[in-house]
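What you see is the complex with one protein chain gone and the rest in place.
Chain naming follows the written order as A, B, C, D and E, and within any one chain the residues start at number 1.
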Amino acid sequence: METAVYPGSFDPVTNGHIDVIERALNIFGKVIVTVGDNPGKKPTFTIEERVELLKECTKNLKNIEIGSFSGLLLDYVRGKNSKIIIRGLRAVSDFEFEFQRALMNRVINSEIETIFIMTKEHYVYLNSSIIKEMAMFGSKLNGLVPEIVEKKLRERFSKT
Amino acid sequence: METAVYPGSFDPVTNGHIDVIERALNIFGKVIVTVGDNPGKKPTFTIEERVELLKECTKNLKNIEIGSFSGLLLDYVRGKNSKIIIRGLRAVSDFEFEFQRALMNRVINSEIETIFIMTKEHYVYLNSSIIKEMAMFGSKLNGLVPEIVEKKLRERFSKT
Amino acid sequence: METAVYPGSFDPVTNGHIDVIERALNIFGKVIVTVGDNPGKKPTFTIEERVELLKECTKNLKNIEIGSFSGLLLDYVRGKNSKIIIRGLRAVSDFEFEFQRALMNRVINSEIETIFIMTKEHYVYLNSSIIKEMAMFGSKLNGLVPEIVEKKLRERFSKT
Amino acid sequence: METAVYPGSFDPVTNGHIDVIERALNIFGKVIVTVGDNPGKKPTFTIEERVELLKECTKNLKNIEIGSFSGLLLDYVRGKNSKIIIRGLRAVSDFEFEFQRALMNRVINSEIETIFIMTKEHYVYLNSSIIKEMAMFGSKLNGLVPEIVEKKLRERFSKT
Amino acid sequence: METAVYPGSFDPVTNGHIDVIERALNIFGKVIVTVGDNPGKKPTFTIEERVELLKECTKNLKNIEIGSFSGLLLDYVRGKNSKIIIRGLRAVSDFEFEFQRALMNRVINSEIETIFIMTKEHYVYLNSSIIKEMAMFGSKLNGLVPEIVEKKLRERFSKT
Partner (left out) sequence: METAVYPGSFDPVTNGHIDVIERALNIFGKVIVTVGDNPGKKPTFTIEERVELLKECTKNLKNIEIGSFSGLLLDYVRGKNSKIIIRGLRAVSDFEFEFQRALMNRVINSEIETIFIMTKEHYVYLNSSIIKEMAMFGSKLNGLVPEIVEKKLRERFSKT
């Protein structure tokens, strides 16, 4: 059975991410979720905290591994004996950015393929930034993130 | 190893399709390419001719099966003991149409997942309609379709 | 309180339309839903059947009127003493078509304004065509249309 | 008659904004234009200056109130006894951002609805950033902003 | 000075087309406007009528030639000793269609280049179909088409 790698910044993980993970587990023998840094952005949670939250939110799922990477994603994928990268596709604005990354990855290593999974329509306009903005304003996150994430966000933003 | 189904009208198969098939074969244990009819359009080749062209153009590939279907795609996928539908994604104009189909399929059968593979950038603006229009005008198809397809298109349009 | 007109072909009404109607009723004193014909398409239900289905599906809503129109929408709107047209916006593919219609309406009558309401994200990739295709294949419509519409669709497509 | 709130950063107000305000006044009994801060951007004018410019540019319009807010927009809307947020829609690039904000607002408070008004086509590619860049280069703003705004921009950028 | 060819169906010519013609004349030594048929659509005016309307609407412009073509556009362009095709770009929905045509043309003849000119923003959502629909409903066309075109459209649709 194939192993697939699902990279992201997961800052923090949302129910949209969980949805993609569950769909990927229906297709592949093993799914490795790996946390990387988005160089342009100051994160809300550290890599370690994000890994911890992902572990907590996926503890009932089988055939899953949570990790992190720095440097070139493709080296990480190869190191895991995988040749498949998974990305969730939401709306049109994702589309060209994702295609560009997939192209870059193909040029660097043509043996690793990126495949796209459509997010559940309920999460089509959801991303981690908007979740953080909502948490910052003290709003409820009604089913958009796992409970533990909502709790951690509340702690984080009440401190500031 | 998982079996994936790649449905399309393939009227006729282009090198963009072949590219998606080869990428899918890197990921899945077996790929079933299946020809269906696009109800709104009058086809250039019959289902049988399209199956024949696909067989001819993929005869050097392993772990592939060529077939056809009528009725509900999902019944066909289930009948093949598969739970994965593959679609190629090219440009933005594909995007919403494909998402709509994937949604319809999820509502009908939530156990079958649609995954998207990015076409090689060389084929991003290529589709079967434009190929037929070019053939109709007697233009060379310089590497956009397999040779046998170019030959068949030439025969077809010189008859009319 | 203002009266707003919500035109469409409603062939048949979906839960996406009902969602827009309910949102419009939160904003305007009265909402007139009016059935028109889409010249390019052969309808599945007659104007009368579509009006009937809309009436049935909205019978628990107040401040609503169901009607139909032929000819110029703007004459209908004026005849109802309204100056507001409501349109639901779903995905990007709607966007330019809707802007074009709104422009046409402004050029014809600058006193009538078109406003757009965002459909619930659950219905973002839903339209009447896909519903009919699903019904044609005998698929369940699981919450995408009102029950009475699902029943009528089933009757219609079992006849053929 | 309903009261609607039109929020924005208005840094500075353009003729595209004025166009949306006038259209909104045709639909709603009262329109409250409210200046908020866009956290990611360093403003050119202070909140007070922006409120002042809006007041100056709308002094001939009736049923309008100019204000400002900090914190959660939805609290401001509720505090004004309104349940309607107005947003102008220009081009496709606005679309997904605006849908995302509207979704966030619905999750926080489902009783407040966002409606979209199409900007006059003349202003479809206009925004405050481009206006500021033009002013910075000493270019004329030929009808893209009210005269008083052009004057203030010229003062601002000649100082630097 | 270079000669450029501006092909289209011009059924009928709109002020958006005239705008593109005038801009092209600022750039190229000569502009040949050529009427072709859009195979999928039943025209409102014959090729001859469309040529006649174009001639009438551009009679005050210099360095312009009006013609028509059937068959392959590229043969026409070469026959005119030109290597430049002009296309107007309006909104996003044009974009991918136009890129696809340009690709087809490059594959057939790599020496002929397609260049795009941005339509005046006033005409961004305008096309011949919407003009015809407006005329069919008896609406005024207030500055969207030349006067002679408005007159011809009125005659055409009052006959039916």
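The rule we apply is simple: a contact is a pair of C-beta atoms (placed from the backbone, for glycine too) under 8 Å apart; a residue touches a chain by one contact, two chains touch by 3 or more.
Given the structure is predicted, the values throughout are model-derived calculations rather than measurements.
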{"item": "Chain A residues that touch the omitted chain in the full complex", "value": "71-72, 92, 96-97, 99-100, 103-104, 107-108"}
{"item": "Contact set of chain D toward the excluded chain (per top definition)", "value": "91-93, 125-127, 130, 133-134, 137-142, 144"}
{"item": "Interface residues of chain E (partner: the chain not displayed)", "value": "1-2, 23, 26-28, 83-84, 89, 92, 95-96, 99, 102-103, 111, 113-118, 121"}
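As a working rule, only the chains that are shown with their structure count from here on.
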{"item": "Over-half contact-pair match to A-B, picked out of the listed pairs C-D, B-C or A-C", "value": "C-D"}
{"item": "Where chain A and chain E are represented by their mean Cα positions, the distance between them in whole Å", "value": "47"}
{"item": "Chain B residues counted as touching two or more neighbouring chains", "value": "92, 96, 99, 103"}
